[in-house]
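Note that one protein chain is taken out, while the other chains of the complex remain in position.
Chains: A and B, in written order; residue numbering restarts at 1 for each.
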């Protein structure tokens, strides 16, 4: 009887569980034109809150990490993204505007999120600080703000919420461009996954020696908390760029074993899907053949994607090999096609105390684009916003018409705070727009310098937010030829620039400074003596007879008494 | 000034109207007058004394007693502590590039540039060119792109001949660096046209092309077939010197990692008859560059951008070293630069190098210039009409300024036809000129010591002649007190 009862419950349970809590993992391989390979791990978990779904109160914590979700719940977070980026993404050589996972942030560490606020700003700030510190402790990275003024609050339009409306949500952003990415960040990431790095694709990732030898690396999590109507989703990603060409030259042929040191791992039992995808480039062959090949719009180009289902029996332990037909030694292409939009930010005219940010937006596409370019500066970088100039490369005329509007939130020095600047731009087709922003570096207090003050300070990446993207359609008619490009058919809305290292004028922390000060003090102290000796002249003055008995040397301001030269007072008397 | 001493005679001290304070004061004033007049009388002697001490100090600079031993101050550098991977395969590559370069040695800049750019591109580096330079950008996998090291080799060597082996070395280096995973800096490899202009042109455009900050650089100059010594040239434009750590690092690395001995300025220090003469040769070579503000190698144009750089000059010889030694030296030096986490700030920026492994710190050579400057300044104390003197000096300043704008010293010939002042105004102008010049010399000596010495030695005799003439004219005045 009891068994029957249980048996009747099982399908209900199964149904409830499978629709509301599920874990999906995917590994995407994307060969880049200059002999590199972009590797992206994505682990997505959908979870329902306890109130949705069936009447049975299930916990999703067999899939989701309470150490991550509970602080978010407790502090009323609606959405949160944490990302760590190490290395630099070479837009020109890779042909892509950024890494494969679009939510990767700029260089270094970054936390951003939406809080459900009830209007109380102090409370929201406190919650945000608590969450970032808690996550910082979780990820072994200093993610919290060192000062309340470090938090940037004006990026709500750049990172619109996935759910809910901005009216009852507050957006916060904290960039930490100096954060490193290392094993102590990977370990907690793996421990957040249900497979814990032991089975499934996460076991490929749990090899720090391999993973950290990759060039560009990006790690991150994105959490969308569930609300009354929809389930929550948390996604972790890990992306890296592997150099396929051996150091002395050779063929690009690669396989899972060559990159990860092992074949397809044993599947994680609770994974609903586990796929290996390859974005097929021209001339590629693979073994074993992919059971599924389809065309997909990815980042503005219609590409062919081959997919393997790793949960299939018989896949475990196998190696998947890829090679290019007829390629013995890889020849680096002489010219590489740049992505349709690329951004380069540099500092021109760098002097000790000022410079000019020069940002070059290259639009290789055939239509003009509309975008917002945003920057975050520390309090001691003061841009001359009135001097912003725009021009198109190749001509000197000023193109202020390309700047539609601007939103500027200045810092309040010397309290720690940030400046954020948003420029609404039009990028003309087939040209490069050059925006120049002169700036001055204010003086930091002696105690505010970093321990490595002579190095300089990193400035967070600039963000170009494209306003006119259409998104990537899921299914498309099959008569679209492969390789077709449409720059707006992309879900990548944000393109990041590189970080910059700004020289900070430092005092001379070392001894010579003290010596100079001391010798200057000595000179200043003795200056009076010296000047007096040099400019004061002693002499005798005869007062006319009949005035006070002709006493000589009296200090009386009568006629003939003061012989002033060079400001020195008079002769013959000690005043 | 002298006139004021003649104003009044102190009264008799025995008069009953005077208090003891008056008496004391009168004695003091009388004594002071005597001292000052004694000094004023002997000013030429004092000047001569200062000048001779200054000159003898200069002559003592090549003497060992003033030297100190060099050391690498920045702990981060750890020179020659790391294994090198540059080997004969890379040397072979360099030889192949050299063959190609020899074919196109006399082609136009466009042809040469397209060859180098395509060679860099074949090695997997992004390359391009400005109007007078070709460049390639090495982006090692794990570098953040925020800091960059520059390595350059220009088409013309400092000898005036072609620098083909230097360019071949650079091409081989680009090929070598690609794919290596242990660099934290990006590299920019520049092949500049002719001797200096290409690199200067590149530097003007660098900041529009790349975001990384440049802290250190190396320039390769390899004119002959082989070399016996690596010569280091370190003077920059306007006599600006790189941080001494750069020189010391390269010297240390070349000796212990590369295996080649080091020279400064290609001065032969081996067959020395006496250490003094060798040191004097070194210092004279240094002075000949810095005094006129000439860069001693193409690295000199980088000084203006606050980049610490030296030129590695391979002294042509039948000697044993070639691409292999140079390549290993370069690699190990770049590994040491790679260790830097901050701009070089630890070691000296002002120094004289009399010999490899020795240097003269500022405190040991600056007094020479200060003494020379002091002697000139003392000659300017007797200025009776400062305003008139100043007015007469204004045309001189104007001429100098025009000369600076037009970048030619010939403008000073105009001074020959200008009206001359007479009498007191002339003397005052001369005194003011002494004061200004005397203030200029020690100040300049801090920044560019050889130039200050040059100005002091040129200036002093001339002013001394004028001075002695004017003193003789007013000799009677001085004695009459």
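Please note the rule applied: a residue touches a chain if its C-beta (ideal position, glycine included) is under 8 Å from a C-beta of that chain, and two chains touch if they have at least 3 such contacts.
Note that in this section contacts and distances are computed from a predicted model.
Engineer: Can you match the unshown chain of the complex to its UniProt protein name from these: "GPI-anchor transamidase", "Elongator complex protein 4", "Exosome complex component RRP45" or "Mitochondrial distribution and morphology protein 12"?
Structural biologist: Options "GPI-anchor transamidase", "Elongator complex protein 4", "Exosome complex component RRP45" or "Mitochondrial distribution and morphology protein 12" considered; the missing chain's recorded name is "GPI-anchor transamidase".
Engineer: Name every displayed chain that the left-out chain is in contact with.
Structural biologist: Within the full complex, the chain left out of view touches A, B.
Engineer: Going by the contact rule already stated, which one of B:238, B:288 or B:339 would touch the omitted chain in the full complex?
Structural biologist: B:339
Engineer: Of the residues A:183, A:366, A:415 or A:430, I need the one that contacts the missing chain.
Structural biologist: The single option touching the absent chain is A:183.
Engineer: Of the residues A:130, A:364 or A:442, I need the one that contacts the missing chain.
Structural biologist: Of all options in A:130, A:364 or A:442, contact with the hidden chain holds for A:130.
Engineer: Out of A:206, A:284 or A:423, which residue would touch the omitted chain in the full complex?
Structural biologist: A:206
Engineer: Could you tell me which of B:67, B:97, B:120 or B:183 touches the chain that is not displayed?
Structural biologist: B:183
Engineer: What residue numbers in subunit B mark contact with the hidden partner chain?
Structural biologist: On the side of subunit B, residues 75-76, 78, 81-83, 140, 142-144, 181-184, 335, 338-339, 341 touch the unshown chain.
Engineer: Contact with the hidden chain only, please: which subunit A residues?
Structural biologist: 86, 126, 129-130, 133-134, 136-138, 140-142, 144, 178-184, 187-188, 206, 208-209, 211-213, 450-453, 509
We take it that only the chains that are shown with their structure count from here on.
Engineer: In the complex formed with subunit A, which residues of subunit B make contact?
Structural biologist: 4, 7-11, 17-18, 22, 25, 28-29, 32, 89, 118, 121-124, 126, 139-147, 179-181, 207-213, 341-343, 345
Engineer: Subunit B touches which residues of subunit A in the complex?
Structural biologist: Listed in rising order, the residues are 34-35, 86-88, 90, 92-93, 107, 213-216, 241, 243, 245-248, 331-336, 344-350, 358, 360, 452-456, 458, 498-501, 503, 510, 537-542, 549-553, 565, 572, 574.
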